[in-house]
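The other protein chains are all here in position, but one chain of the complex has been omitted.
Right, chain A next:
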Amino acid sequence: MSSNKIELDHKDMVHDSAIDYYGKSLATASSDSTVQISSIGGASAPSQLLATLSGHYGPVWRVAWAHPKFGSILASCGYDGRVVVWKEGAAGQWSQAHVFDNHKSSLNSIAWAPYELGLCLACGSSDGSISVMTMRPDGGWDSTTIEQAHPVGVMAVSWAPATALGSIVGSGELVQKLVSGGFDCVVKVWAFVNGSWKLDSVLPSDMHTDCVRDVSWAPVLGLAKFTIASASEDGKVVIWTKGKEGDKWEGKVMHDFEAPAWRVSWSLTGNILSVAAGSGDITLWKEASDGQWEKVTKVEP
């Protein structure tokens, strides 16, 4: 990779960037109300702007690629309270497959569910509710809502991995859980039970003393426990772990950045956590031994 920088055509701040499943396309969300899709070039081919999607009437906070099992699908959410599901048709033409505008406040976070659960999208809003939209086989969409998930506003949502630990009665049982963080300084886990979303557990609330900016559920690919990372305005990043079903969540402060911690995201194998904090600083962390996390500073030159 000869180039490590892409000059986008965005005219304003870029809030989110996402690489698609195979690592070839990059989607960026910006305050200029657009989502741009670029190819990630290699040594022989430079990056190219493939499409500019205009459908939001305000800053776009997040973009998320769906699993390629459903085709080339991208979701975006923004300040205008809308979620747009984009679909790539023939010859690289993108169109709006669906638009959700049920929320009357800024939509701060979206997350696609694991592909085992179908094409399903969770959205967290500043009006305090979380919506979960599911596409039916006939192409329509169903929506369920968790009202007042966080009284002052939802900042982030993240899905649990679909494969369960512990209580397996059959090979087909799937986990359908969400974690959310909000302005009330609390991290909550929700479970879809008997056709509706229920509060599964409230993680100990004394770990964060300011609003929770982001939560991220680590992919359980080999590790025998659930792991959630949460980032807060108070500068702390907390790692929550739980062993089997029925155990309690335990939180441990991974690091105190002493500056707002904005976002956390896991690598695809779940062994490295990236943290965006302060005025644009990025650090990488990995678990060294039981419960201890160490900073990784090696990035390819």
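The working rule: a residue touches a chain if its C-beta (ideal position, glycine included) is under 8 Å from a C-beta of that chain, and two chains touch if they have at least 3 such contacts; residues count from 1.
Convention: contacts and distances are computed from a predicted model.
Of the candidates "Nucleoporin family protein, putative, expressed", "Vacuolar protein sorting 55", "tRNA-splicing endonuclease subunit Sen15" or "SKP1-like protein", the chain left out of this view carries the UniProt protein name "Nucleoporin family protein, putative, expressed". From the set A:Ser30, A:Ser131, A:Ser180 or A:Ser230, the residue in touch with the chain omitted from the display is A:Ser30, counting the whole complex.
Looking at chain A, the residues touching the absent chain are 1-23, 26, 28, 30-34, 38, 40-41, 46-49, 52, 54, 57-59, 61-62, 68-69, 71-72, 79-81, 104-106, 108, 126-128, 152-153, 155, 163, 165-166, 168, 171, 183, 213-214, 220-224, 233, 244, 260, 262-263, 265-272, 274, 276, 278-284, 286-290, 294-301.
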